[in-house]
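Heads up, one of the protein chains got dropped from this complex, but the rest are sitting where they should.
We call the chains A, B and C, going by the order they appear; numbering starts again at 1 in every chain.
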Amino acid sequence: MQQTAGTIVWNEHQMEDVWLLTIEVPRIAQRIKPGQFVQVKVNNLLDPFLRRPFSLYRTFRDEGKLQLLYKVVGKGTRLMTTLKEGTSIDLIGPLGRGFTLPHHAEKIAVVGRGIGTAPLVALADEASNKGVEVYCFLSAEEKHKLVGLKEFKEMGCELYLHADTEDNVKMVTDYLKKLLPATQFDGVYVCGSKRLTREVHNLSKKYGFMSQVSLEQIMACGHGDCHGCVVELYQDKERSKKCYKRVCKEGPVFETWEVVGVYA
Amino acid sequence: MQQTAGTIVWNEHQMEDVWLLTIEVPRIAQRIKPGQFVQVKVNNLLDPFLRRPFSLYRTFRDEGKLQLLYKVVGKGTRLMTTLKEGTSIDLIGPLGRGFTLPHHAEKIAVVGRGIGTAPLVALADEASNKGVEVYCFLSAEEKHKLVGLKEFKEMGCELYLHADTEDNVKMVTDYLKKLLPATQFDGVYVCGSKRLTREVHNLSKKYGFMSQVSLEQIMACGHGDCHGCVVELYQDKERSKKCYKRVCKEGPVFETWEVVGVYA
Amino acid sequence: MPNLCVNIAGIKMKNPFTVGSGTFGNDGEFEKFFPIELLGALTPKTIRSYEWPGNPPPRLAEAAAGLLSSVGIPSKSWERFVKEDVPVLKKIPIPVIQSVIGRTEEEYVEIVKKCSDLGVFAGIELNLSCPNLKQGGLSFGSDPQASESLIKKVRKQTKLPLIAKLPPDYSNIVNVAKAVESAGADAIAMINAPRAMAIDYKTRKPVLGNKVGALSGPAIKPIAVYLVWEVYKAVSIPIIGMGGIVDFRDVIEFMSAGARAVAFGTINFIDTQAIPRALKDLENYLIENNIDDVNEIVGCAHC
Partner (left out) sequence: MPNLCVNIAGIKMKNPFTVGSGTFGNDGEFEKFFPIELLGALTPKTIRSYEWPGNPPPRLAEAAAGLLSSVGIPSKSWERFVKEDVPVLKKIPIPVIQSVIGRTEEEYVEIVKKCSDLGVFAGIELNLSCPNLKQGGLSFGSDPQASESLIKKVRKQTKLPLIAKLPPDYSNIVNVAKAVESAGADAIAMINAPRAMAIDYKTRKPVLGNKVGALSGPAIKPIAVYLVWEVYKAVSIPIIGMGGIVDFRDVIEFMSAGARAVAFGTINFIDTQAIPRALKDLENYLIENNIDDVNEIVGCAHC
């Protein structure tokens, strides 16, 4: 974990309100793992005051580069669209606890909705590089808002897509359900939807696979010092006691049993 | 006086830490007079919080354009150097009381030091367009820091230059002194130096010409409402009573008798 | 169209917008940037019953998301006020709330009586909170007893609605608010700018001529909203909320905390169009949220 200046390699509009930021920052790019995030200082002024957290989207370790996929939602992300190639950007990272990919995993599933798919691309990338088979279950309001399609395809993932507008009875996890228990997953990873998180958790209880979810919470420091980013979660697997856990430190990736029934 | 959005036509580095900003903003460009100023919102964030005041440097009324010549001194002016062609910029203007050019003026003198020369370029421009002869007395720390040389030359002004490094005994007003009383000036206008203001004022008393000075003070509103930009000046020509006058409203151009002995 | 009218102690405002005293208009120029009818009420700069030069320059310094100022309420003589300003104020087609200050109870009483007798004002705001004066203002507004005694005396001088403008004084503001209410004040305006200061790191001396100044602008908004929230719980007279308002979102924030009207202050110096824009945005907000009457949102964050 360190604070360091990166150089913007490019910053390009991807689709709808989603942009892709490529940063050359070897000291972070070479260490950061899927599910971890960086804290971005959007400009060098006092407005906006706080850094903005973004998950790792892709990393090119040899080139010392990493990519963030960001959705324009407010002042900070709007300013990020004006970042210019060749200029410097201040980052803190790698931060948080990323996804756990079991040592001898053979097959995993990622379940993402909207921009929440971003960290799952990083995970699928790592997994498929290790020869793990990745099934992708992607959801969005509308088909053209699905995130990471091209990337997952290039990695050779099996894709299951769902858009609310086209079929709002079904959920993308229905595809997952159909594959179970015939297909055995060593881990299922979800991000971007409380509803999908609950679904994945229920399936995981039924079929006994490990399932993790990446959470978001407003952050000040991003590195465990301010105690501001807590969410209320179950303390232990018995799910009898609740406690506050820091999304930036104990998370952002949690086991679904920690989350479902309290936060999702 | 109005708040309006202009379009940046260009923003180019001139010399040293001096930049030239050309803005298309017909509603201000067609009304603003030499010695008046505009209040610039440097970005649309809360940092910097206040607008920044800049005097009219040149105006191209037919094209609806005006120019500001600015020196990079702090956060606001540093941000101004990043303003991009074609983008919009929020201005309030025209503001303040400009220079008085007597109706039947035949000959005037401008005495400027450093970036303080900027409003004098506007004045010389108007005067020479009206057929008034303009003598320019310019001073700077070093010769290459003299401001407005090219512009004054193009207007056909008579130039007298002085740099501290080359001759630090003399002052540029010594040239003016030599021309007096043989040459008759209908007005002498000074900006950018308390010492030069005092000199001009003393000569004006001796030789009876009108003399004006443009002042600066930190401003919040720039349009008379906050009462924050006052300086202590003489109230009347007897110079017995002092009072506070607003630089943005009663000024920024004052008679030298108001200023000298109190503020300069 | 949703109802925007609010009633501040009998002052009928056609919308909840006024301006912070000392932050809008001057020399009779109230329409430099938009028609005055856009406002629900006008609150011109505080006056004294006597001529006063104000504080020595420099009077301003920029702060983080705020302005540090120490103007010190310069004032013309009462005679010049009557001759030069009153004729203009008479013609203002909206309620005018005149803000006044004194160094002593007697001076407050004098200026309130004089203003009331003019017959041009819709209400009188007692500035109990000027942070930039050696005497008066703050010394009343931070003391429940002193403010109660003052309001009682002043109350006898006028039938006009009396608005007490309070300083942002954490431990006392609730007690002062209760005291002015029980003494007969009809409304509360809050907050005035908190005392603050800057020191130049180069000279290591205070930046302002008066050394101490006051902080205004967005920097203080979270403090102002909190104090409105507390005072709303303690009193039943209406509150005019202010402190860092910039746009319609801030208006909704203050009204939800308990303000029935709001004042735009420092933002007027920087964005002369803030008020017209916020008014339009507020209307749209109410329509989009199916709120028929702006009064519905007053204090709604407490439920």
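Rule of thumb we're sticking to: a residue touches a chain if its C-beta (ideal position, glycine included) is under 8 Å from a C-beta of that chain, and two chains touch if they have at least 3 such contacts.
Please read all numbers here as calculations on a predicted model, not as lab measurements.
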item: For the chain not depicted, the shown chains it touches; value: A, B, C
item: Residue of C:I8, C:L39 or C:A65 in touch with the missing chain, whole complex considered; value: C:A65
item: Candidates A:V38, A:I89, A:C157 or A:V231 - the one touching the absent chain; value: A:V231
item: Which residue of A:V38, A:L79 or A:I92 touches the chain not shown here; value: A:I92
item: Identified contact with the non-displayed chain, of C:G22, C:P58, C:G244 or C:G265; value: C:G244
item: Chain not shown, touching residues in chain B; value: 46-47
item: Residues belonging to chain C that touch the chain removed from view; value: 63-66, 68, 142-143, 167-172, 194-199, 201, 204-206, 212-213, 215, 217-223, 225-226, 229, 244, 248-250, 252-253, 256-257, 285, 297, 300-301
item: Those residues of chain A which, in the complete complex, touch the missing chain; value: 1-3, 41, 46-51, 92, 217-232, 243-244
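Here is the rule we go by: only the chains that are shown with their structure count from here on.
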item: Centroid-based (C-alpha) most distant chain relative to chain B; value: A
item: A-C or B-C, whichever has more C-beta pairs in contact; value: B-C
item: Distance from the mean Cα position of chain B to that of chain A, given in whole angstrom; value: 56
item: Inter-centroid spacing, chain C versus chain A (mean Cα positions, whole Å); value: 48
item: Whole-Å separation of chain centres (CA-atom averages), chain B against chain C; value: 36
item: Shared interface positions of chain A, touching two or more other chains; value: 46-47
item: Overlap residues in chain C, where contacts from two or more other chains coincide; value: 64-65
